[in-house]
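Take this structure, written in structure tokens, and hold onto it; I'll ask about it next.
On to chain A.
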Amino acid sequence: MNLLDFANSIEGYLLVSSILFVLGVFAVLTRKNAIGILLGIELILNAAGINFVAFSKFHSAAMDGQMVALFIILIAAAEAAVALAIILRFYRLKQTIDADEASLLRN
Partner candidate 1 sequence: MQFPILSLMTFIPLLGMLVILALPKDKPNLVRWTSVIFTGVPLLLGVWLYRHFDASNASVQFVERASWIKAFNIEYYMGIDGLSIPMVLLTVLLSFLCVFASWGIEKGVKGYYAMFLFLESGMMGVFCALDFFLFFLFWEVMLLPMYFLIGIWGGKDKVYAAIKFFLYTLAGSVLMLLAMLAMYYYSEPHTFDLLALAENHKQFLDKTVTLFGATYALDKILWLGLFIGFAIKVPIWPFHTWLPWAHVEAPTAVSVILAGVLLKMGTYGLLRMNYPIFPEATQWASTALMILGVINIIYGALCAMAQKDLKKLVAYSSVSHMGYVIMGMASFTTAGVNGAVMQMFNHGTSTAMMFLLVGVAYDRVHHRWIVKPDGSKGFGGIAAVAPVYTGMMAIALFASLGLPGLSGFISEALVFLGTFSNPKYQSYVVIGSIGILLGAAYLLWMFMRVFLGPLNEEHKDMTDMNWRERLTLLPLCVLVIVLGVYPMPVLNLMGPTIAKLLAALGVA
Partner candidate 2 sequence: MAQSCLWIVALPLTAFVIQALVGKKLPRHGDWVSVLAILGSFAFAAPIFLEMIRSGHVSEVLQYKWMTMPGVEAAANSPVLNKAVTLTVGILVNNLTAIMLFMVTLCASLIHIFSTGYMHGESRYHLFFAYISLFSAGMLGLVISDNLLTLFMCWEVMGLCSYLLIGFYYQKVSANHASLKAFMTTRVGDCLFFLGICGLYVVFGTSSLSEIYKALQAGTGTGVTIVGVPALAFIGFMLMMGTVGKSAQFPLQVWLPDAMEGPTPVSALIHAATMVAAGVFLLVRTYPILEKAEIVLPVIGTIGALTAFLAACIALVQVDIKKVLAYSTISQLGFMVLGMGVGSFAPGFMHVITHACFKACLFLASGSVIHAVHTQDMREMGGLRSKMPITFLTMFIATLAIAGVPGFSGFVSKDRILGDALAYGMTHPGWMWIPILGFITAGITAFYMFRLIFMTFFGHARDEHKHHHAHESPFTMTFPLMVLAGLSLAVVFAGPTGIHSIDAKLLPVHWFDHALDTVKAEMGVHGLHVEEALEHRAHGLALMVSLTVAGLGIFLSALTYLKKVISAEAFEKSLKPVHTLLWNKYYFDELYIKVIIQKLLLPFTVLLAKFDDKVVDRTGVDGWATLTLFLKSIVGKFDDLVVDRMMVDGSGNVVSAGGWVLRQLQTGKVQQYLVFTFIVLGFFIFYFVR
């Protein structure tokens, strides 16, 4: 069971997507920069997309797995657009996009 076969089987895809997922979560939690957080979020969504495609390919003949992946990409794009707009205004108001700055509202 060499590396190539592994890469081609379902486990390979799942391994990649879970790695991506963990990286995304880690990025969201630790990045100071707001854009960094957005990147993390995109990673998580893509991980889900890979998952869908992999399962659709290996397990069921139906195409709805790919269809969902398509929708994920679409929604990720919309989300990114709105997120960037918000971060832009945040920058215009605070002249910085450091996530920890946003702590006016607390306890």
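Picked so that all candidates are chains of the complex that A comes from, given by their letters.
The working rule: a contact is a pair of C-beta atoms (placed from the backbone, for glycine too) under 8 Å apart; a residue touches a chain by one contact, two chains touch by 3 or more; residues count from 1.
Note that the coordinates shown come from a computational prediction; the quantities given were computed from them, not determined experimentally.
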Original post:
Among 1 or 2, which touches chain A when you look at the whole complex?
Top reply: 2
Subject >> In the complex with candidate 2, residue positions of chain A that touch it >> reply: 25, 28-30, 37, 99-100, 102-107
